[in-house]
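Left out: one protein chain. Kept in place: all the others.
And now, chain A:
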Amino acid sequence: MVVMDVQRRNNITVTGPADAPAVVLAHGFGCDQNMWRLIVPALAARHRVVLFDYVGSGGSDLSAWSEERYSSLDGYAQDVADVCEALDLEDAVFVGHSVSAMVGVLAARIVPESIGALVMVAPSPCYIDDEGYRGGFAAEDIDELLASLESNYLGWSSAMAPVIMGNPDRPELGQELTNSFCATDPDIARVFARTTFLTDSRGDLESVTVPTLVLECAQDVIAPREVGAYVHAAIPSSRLVTLDAIGHCPQLSAPEATARAILDFLDTRP
């Protein structure tokens, strides 16, 4: 794939010193790369920070989306691999939030030379309860989430999509762009939600051999602490850090602590 195509397709933005070690920040289900904006300045001081949107989210090229590809985490992992290859990354640290933590595990298998370490922010390899495993949810709960998605398009309209996509620098559109960070085509959101919450990736954890930071929140309904402990136990090369944060998005609710934990890991990784 041509580099420029991936740049545009995945809405890649790169900040920080060009020759510094690279950190790739991957958003989860729901919003887009803006999720990271409170911690980017801290990371970009000494790292080359790569931000992108998965195809179907944020400012990505929606025309590149297909239900077939993005109905499995492998499709998202291929996006990550494409981004790594487009930027020619070597030994980068992949920071994945929520479902992206597992996407990073899969991507590290596709482009092992590009991804040298993983930071899993509020990860969960399986959201649905299973025998001997408590993911926190039942399959019916996911239907409820889909119903919530149906009732809240959050500023999405097919007519607005081109505006959001094509004119990020036109402030006069700001009013209309309310909620645009989470504005997703409802059909795409539905597929992403199903893929996120109905995939059981527990079996993939054992393939992780790179140094890994499991970053969990003290209270997180989506990724409870027992799940964090499960992930940490399944990856021998992992370190577990529990942030004194509430909710599923510590990069927003506790940005300083989150940035500090990530930088500690970056500075001390083997």
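Rule of thumb we're sticking to: a contact is a pair of C-beta atoms (placed from the backbone, for glycine too) under 8 Å apart; a residue touches a chain by one contact, two chains touch by 3 or more; residues count from 1.
Heads up, the rule we're going with is that contacts and distances are computed from a predicted model.
Leaving aside the chains you can see, what is the UniProt protein name of the one that's missing? Options: "Histidine kinase", "Polyketide cyclase / dehydrase and lipid transport", "FAD-dependent oxidoreductase" or "Ethanolamine ammonia-lyase large subunit".
"Histidine kinase"
Which listed residue (A:64, A:229 or A:246) would be found touching the missing chain in the intact complex?
A:246
Which one touches the absent chain: A:67, A:130, A:143 or A:264?
Of the listed residues, the one touching the omitted chain is A:143.
With the missing chain put back, one of A:55, A:182 or A:210 would touch it. Which one?
A:182
Identify the residues of chain A touching the omitted chain, counting contacts across the whole complex.
28-31, 34-35, 37, 98, 137-138, 141-152, 154, 178-179, 181-182, 197, 219-222, 246-249, 252-253
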